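Shown next, in structure tokens, is the structure this report addresses.
As you look at this complex, bear in mind that one protein chain is not there, while each of the others sits in place.
We just call them A, B, C, D, E and F in the order they show up, numbering each chain from 1.
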Amino acid sequence: MSGRPLDVLEASLEEEVTVQLKGGEMYSGTLTGYDQHMNLVIEDGEDTTIIRGDNVVSISP
Amino acid sequence: MSGRPLDVLEASLEEEVTVQLKGGEMYSGTLTGYDQHMNLVIEDGEDTTIIRGDNVVSISP
Amino acid sequence: MSGRPLDVLEASLEEEVTVQLKGGEMYSGTLTGYDQHMNLVIEDGEDTTIIRGDNVVSISP
Amino acid sequence: MSGRPLDVLEASLEEEVTVQLKGGEMYSGTLTGYDQHMNLVIEDGEDTTIIRGDNVVSISP
Amino acid sequence: MSGRPLDVLEASLEEEVTVQLKGGEMYSGTLTGYDQHMNLVIEDGEDTTIIRGDNVVSISP
Amino acid sequence: MSGRPLDVLEASLEEEVTVQLKGGEMYSGTLTGYDQHMNLVIEDGEDTTIIRGDNVVSISP
Partner (left out) sequence: MSGRPLDVLEASLEEEVTVQLKGGEMYSGTLTGYDQHMNLVIEDGEDTTIIRGDNVVSISP
């Protein structure tokens, strides 16, 4: 399982990511937190967004 | 996982948040409670709303 | 988690609530029961309705 | 949780109920069985129907 | 819970059943197997079909 | 539960099966693997396909 998905998320902390949601929306910003459900915390300038993991299609570091 | 999603929710208690639901609805108000499923309690003036977590797309403190 | 969602439901027992379902339907009545899945029992005059929790969007006490 | 949802189902055994499903269908008949997932057994004259609980919106005893 | 749903399935083994799926499809045949998820095995003459339980709306023995 | 669904899958290993998915797609080929979620491995000539079980409607050996 070399490079398991959650390990790749861990390595992406404090880096820019693009997140695609099931509804088609895209979020870009700095990944500042996540958990095992792929709930995410994205910061973009002053804005912080918590995304519930079940909405996530893909995350591109 | 610096700043896990539920830690960010905990830090947002008694603060204004905007919640986006899967159906496209938005709720704004004071976050007065949550649990590990992201079930939320939002207060807006006299009104209290319990939101079932599986409807949540994102929460912006 | 001050005022967790299920604590707010507990405090709403025997009070009037409005429940919004995913299909857009609304139920109003007295909340006479619930469980940890947010399955609900609503009484409205002579009528009793059990609502399966996974249909619930929000509950307003 | 006075009058939990499953207790109300238990009390409704052998009584007439109306079940609304997510697809909009309605079933009426005698509730002759259920389990913790809200899987239901409904009897209407000679006909017996097992309904898988995840289809259920509401049950009105 | 007199006549729990899975007990009714057990009693229906080797009998004719009609299964309605979420997509609207109907299957008729002899119920030759099931499990606790309501995964089903239906035999109709030479044809055997395994149905994944999460597609099932109702089963009529 | 005579002939439980997973036992029928086990007995179908290395045999031709037709798999119907929720999206309407059909896969035909040799069943060379499965697990308890009904994740499947289907081989058709040179092509191998892993199907995630939650997409499966039915499997016909």
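Going forward, a contact is a pair of C-beta atoms (placed from the backbone, for glycine too) under 8 Å apart; a residue touches a chain by one contact, two chains touch by 3 or more.
The structure displayed is predicted, hence computed values, not measured ones.
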Footprint left on subunit F by the chain that the document does not show: 10, 13-14, 21, 23, 25, 27, 32-35, 39-41, 47-52, 54-55
Touching residues (missing chain, whole complex) on subunit A: 1-9, 22, 38, 53-54, 56-61
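Assume only the chains that are shown with their structure count from here on.
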Cα superposition of subunit A on its sequence copy subunit D - rotation in ° rounded to nearest 5: 155
Centroid distance [mean C-alpha coordinates] between subunit F and subunit E, Å: 18
Between subunit D and subunit B, distance of the C-alpha-averaged centres to the nearest whole Å: 33
Multi-chain contact residues (two or more partners), subunit F: none
Graph class of chain-chain contacts, one of line, ring, star, complete, other: line
Pairs of chains found to touch, sorted by chain label: A-B, B-C, C-D, D-E, E-F
